[in-house]
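In this view, the complex is presented without one of its protein chains, the others remaining in place.
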Amino acid sequence: MVNTWIAATLVAVIAGVVGFFVVLRGAAFVAHAIPHGAFGGAAGAVLIGVNPIAGLGVFAVGGALGIGWLGRRGRHDVATALALVLMLGLGALFLSFSVEYAAAIYSLLFGEVLGVPSDELLPIAGLGIACIAALALLYRPLMLTSITPEVAEARGVRAQRIETGFLLVVALAATMTVPVVGVLLMFSLMIGPAATAGSLTRSPRNAIGLSVLLALATVWLAVAVSYLTNLPVGFFVGTLGAVSYGCARIWTARRRGRTATA
Amino acid sequence: MNQLLRALFAPGFFASGPVHAALVVGAVVALVTGAVGVFTVIRGQAFAGHALGEVGSAGGSAAFLGGANPLWGFMGIAVVAAGLIELLGLHRPRARDVATGLVLGAGLGLAALFLYLDATSSSTTGVAVTILFGSLFAVSQQMLPSIVALSAVSLVVIALCYRMLLLSSLSSDLAAARGVPVRALGIAYLVIMAVAVSLAAETIGAILATALVVGPPATALRLTKRPGGALVVAGLVGVAAVWLGIVLAYDSYYWAPAGHGWPVSFFVVALVFLFYLVAGAVTGIAEARRRRHWETAPRLAASGCAEHPGDAA
Partner (left out) sequence: MNVLPDHGADDPILSVDGVSVWLSGREVLHDVRFRIMPGEFTGLIGSNGAGKTTLFRVILGLQASSTGSVLVGGRPLTRRNPIIGYVPQKVFLDPDMPLRARDVVALGLDGHRLGVPLGWRRRRQAVDAMLDAVDARHFADARVGNLSGGEQQRVLIAHALISRPRLLLLDEPLANLDIRAEGEVVALLARIAREQRIAVLISAHDVNPLLPVLDRLVYVASGKTASGTTAEVIRAEVLSALYGQHVDVLRVHGRILVVAGAEGPSGVTFEETDGAAVGPDIVSLR
């Protein structure tokens, strides 16, 4: 149980920070596609008998590079969709060959936070620090290319490289979190809290901070309720994310209405 | 000739009942997803399309829980999700992206719940796999009329709204100025997309449905710039991918490991991807040839050989 809390906390911090940039760049599809597609790699790794994390990592990084490469030559959302289905299609193929798939696929997709072995905590923490360091390094160019790509280009920022770097960070985050919390949980944790924070605050720094806090609150609440009810954590995280964003939107709309009439 | 045919089609291919059903369903579904998908790609709604497919898996698993055919579950939830996406995040790109993402997250949460309940309430294991990854050979014969009818309705709606959809995809303000009910049209379109995605989910699985909805249309739009032509080409590319996929999957029973068929969905997805890459390469080569031609043009103009390089060709 302690391990679960630690793992959930680590994942929430990372998802909160990465999620801020995902929402800022309107990259929810990519943030969904990379972890989800990487699941195919885990299935392949299980089939050939290596550690699923290796398979996840290979597919996540391959997917990130593939989406970056295809997106340069066509529409970005089309590239993402096709890279995703290709990886998932391979996953379907690998799954059809392995014998004991049902339980494994279920936990990879929807997460089983309630049983984290303690020797997985250290790698998660390490990769998490790497993710956040990489984002700190890319912070300013990421912001600039998100706001005015033309100016970024004029100032010598290679938008494509920054984009690829960002995709690789998402891939890194996916590799370490998916085996622990599953595809669904990671994705929901990246979008819901960050979007809620973004609609409640004005400065990027506050938005990142609030995003992390909300992610922590969401995951702690979800784990607790899941523990009590025995229902999947992913269900609670997904719903909590949507509900908190909905509440934030209603609240800001109300407040704007009140200041307008005042 | 006969030998070639025998090498291509494994014995029993043409006599098999499930194969016939799969060929018919696959072709019908590919035509619909091709037509609907062209607008999905033009309108930049690939993410919404994918989200509807995955959210649909919640409906599929719920229907399984209630003992109904998954198609109805897919469709019910996908239509609701389409309405939510359209109502939540509207004109601004980031709001739309986030709304789609949240609907997807919540829908997947529901899917997790229902699949979990499926797994605990029945002893059958592979439910999750069937719903998520589909199997064209397992499409039940009774569903055939429903699938064909739904496809026909979708095609008719697309044909009726064709010009309005095109205009509103170009610029919703422009369409609104011409009296197009943009909002209603947007919802209607998402509903049709939900139906198409559900049909695709029934054939190649909920999380692979995107392949048929996005792949062939994107391929077609690379090959032809005219939207009308793209509808036809997308349908043809889709049918080609599905039929070839069926043939290969049937053949794969005789590949290693013997006696184990590879999933049809995998072949369909791989072929769709391959077609997209090939179309990109073909247009890339044509583009490069044109560019080489133009690069010589300024010199010609400067030396007075041709005032308008286009005429020199």
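Each chain gets a letter, A and B, in the order it is written, and its residues are counted from 1.
Basically, a residue touches a chain if its C-beta (ideal position, glycine included) is under 8 Å from a C-beta of that chain, and two chains touch if they have at least 3 such contacts.
None of these values were measured; they are calculated from a predicted model.
Although one chain is omitted from the display, it touches the following shown chains in the full assembly: A, B. Touch with the chain that is not drawn comes from one residue among A:Ile48, A:Ile129 or A:Val151, which is A:Val151.
Screening B:Pro93, B:Pro181 or B:Gly284 against the full complex identifies B:Pro93 as the residue touching the chain left out.
Within the complete assembly, A:Asn206 is the residue of A:Asn51, A:Ser118, A:Gln160 or A:Asn206 that touches the hidden chain. Think of the hidden chain as still there; on chain B it touches residues 92-95, 98, 290, 293-294, 297-298, 301-302, 309-310.
Mapped onto chain A, the footprint of the missing chain covers residues 24, 136-141, 143-144, 146-148, 150-157, 197-199, 201-204, 206-207.
Basically, only the chains that are shown with their structure count from here on.
Separating the CA-averaged centres of chain A and chain B is a span of 25 Å. Residues 23-24, 26-29, 31-32, 36, 73-75, 77-78, 80-82, 84-86, 88-90, 92-93, 95-97, 101-102, 105-106, 109-111, 184, 187-188, 191-192, 195, 231-232, 234-239, 241-242, 245-246 of chain A touch chain B in their complex. In the complex of the two chains, the chain B residues touching chain A come out as 41, 44-47, 49-50, 88, 93-94, 97-98, 100-113, 115-116, 119, 125-129, 132-133, 205, 207-208, 210-211, 214-215, 218, 222, 257, 260, 262-263, 265-266, 268-270, 272-273, 276, 280, 284.
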